[in-house]
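Pasting in a structure now, in structure tokens, and then I'll have a few things to ask.
Only one protein chain is missing; all other protein chains are in place.
Order of writing sets the labels: A and B. Residues in every chain begin at 1.
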Amino acid sequence: MYHRDAARHSPMTTTSRAGISVDRLEAAARRDPEPVDIGNALPPVRRKRASRALLARRSSWILTALSVAAGIIVWAIASRALDSPLFPSPVRIAHALIESIGDGTLLVDIAVSVRRIAIGFVLGCIVGVPLGLAMGLFPLVRAFCDPVVQFLRFVPPIAWLIPAIMWFGIGETSKIAIIFYMTVFLVLLNTMTGVAAIPRNQLRSAENYGVSGWQLFAWIVFPATVSYSVAGARIAMGNSFAAVVGAELIAANAGLGYRIVDSGQWMAMDQMFAAMLVLGLLGIAADRLARLLAARFLRHYVHSDHAD
Amino acid sequence: MPIEPVAARRRAADAGSIAIREVSFGFGAGRPEVLDDVTFDVASGEFFVLLGPSGCGKSTVLNLIAGFEQPTQGTVLASGRPVEGAARDRVVIFQDSDSLYGWLTVRDNVTFPLRVQGIAARERDERALAALKVVGLKGHEDKYPAELSGGMKQRTQLARALVLDAPILLMDEPFAALDAQTRSILQDELVQLSVTMRRTVLFITHDIGEAILLGDRVGIMRAGPGSSIKETIVVDLPRPRRRGSADFGTLYERIHRSISEEVQQALRREDSLL
Partner (left out) sequence: MSTLTQQRRVGAMGYALSVAVILALWQYGSSQAIIPLLFPSPLSTLRTAMRLLDEGRLTIDVIASLRRIAIGFVIGSSAGIVLGMLMGSFRAVRIVFDPYVQFFRALPALAWIPAAMVWLGTGEESKIALLVYTTVFVVALNTMIGVASVPVNQIRGARCFGCSNAQVFLMVKAPATVPFMLTGMRLAMGNCFSTIVAAELLAPKNGLGYLIFSARTWMQTEYAFVGIVILGLLGLIVDRAFVFATRRLLQRFLPRPNR
């Protein structure tokens, strides 16, 4: 959930909602058994021979595909056995999915939900990073805000939905406000931690070379905290999906969350599961995209001990 | 002469011996071989030091003897039998003390190998305390690894290895991560131990002085990749050895020159590849 005191507390510094994957695990496993004293000219070594590694990768794809297929088959058998409209077969779900693509409702739902997330998230980052930096740099401000922050951490964003609705109405604003609040909170918190975590020797050597003021900020403080801000942003992105779905379940007339709850009211379970399937895939896609972007543009800023 | 006593004597002579014959090791197609035709023997009860520049594959040799890896070519024998995986007769002491179990006390760490064998609690404790006394950790049995200094952690590893009574000890740069004073103290203690306890020790290091101080014989490895043994030097200085003595210095120079040649060659090879 939060990145606070990451370096001090847990071995897992960040685990975003849709974060860790098989790749990371395999990378970890690969790193371990390698002998330490292979010359620096060589790239990191694999444990298995190259040919065996290739076979292992192919076979893992096959196994994954088999596993998913098996899951679908089990589902199909179960739905046949239960024979109830409340438990649709994979075929019917696929049908509902195709229908919703065909008549455009799916696209509209996705667009509405994504728009809410995007606006809230982007605004949240824009506000959260400078605020976090400012708060991080002035320890008095941090000390002042600490009790409130420590308290608000534990209030789930969804709890603010009802007040938000009472203040901003049922429209877009209330939902975007929730995402905005949560993103600002997470990014701010993580950025603040980042500022506090700047290696003291980096600051000292900067002092040594006479770097100060704006230069110090732009060249040392900001780059050092980028990875923390990004970590916070990734967690916020992950939680945004849950937040937007929650908000749409309770008070909306469009969006994926709305589709889910609406289908529930009509007992149209096939439609509901189609929407849930899309939601899950969307979440995975968003996380992969975020990771790709971070790797591409922020590779040298993002340290290896944060989630890839 | 009846066959049996000869065979028995040979078996006894083999026990605790190590033999590496024409061993090669690599990680597969397209990757340079780590080891190429490595051959050497360690006699039972001998203290053999494997010395070489960084990255030459010393740890790989140890891993092969320990049984953590299998050679792509050649044979590895321990106590006259081929090595087929990790076993109790070859205990490894790692450089990083993260091989100690943080949730167990010193005593429990040392008795761990005995617990695995199902040995009764009282005997376990007796043996553990004896081993801890030998390594100088008496009184620290109930501490946790996080409360120990680096030197104490390595002593715990040593006690753990001793408690098994294994004939072969494999030590992978065990003192490299310690500060110089602790390292010096532990080196002296290890020498004492090896003299009294007559185990076979394969000791890996990149520190020439350490090699001469500790070893009966020193094997110098070539620079990697595709490393092998360049030469074996017998250290016939009388014990106790002093770092400052003239003989020590001469031997040091000789070994240093040999290794420098290797390092120079390796650098030239790298340059030619660029």
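Methods note: contacts are C-beta pairs under 8 Å (C-beta built on N, C-alpha and C of every residue); 3 or more make two chains touch, one makes a residue touch a chain.
Please read these numbers as outputs of a predicted model, since none were measured by experiment.
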- prompt: The chain left out touches which of the shown chains?
  reply: A, B
Statement: By the document's definition of touch, the residue of A:91, A:111, A:162 or A:218 touching the omitted chain is A:162
Task: With the full complex in mind, choose from A:218, A:267 or A:295 the residue touching the hidden chain.
output: A:267
Message: Considering the whole complex, not just the chains shown, which residues of subunit B touch the missing one?
response: 66-68, 85-88, 90-92, 94, 96, 98-104, 112-113, 115-117, 144, 146-150, 160, 164
Field: Touching residues on subunit A - with respect to the absent chain
entry: 1-2, 10-12, 15, 17-22, 24-25, 28-29, 32-33, 60, 63-64, 67-68, 71, 86, 143-148, 150-163, 165-167, 241-242, 245-246, 249-250, 257, 260-261, 263-265, 267, 269, 272-273, 276, 279-284, 287
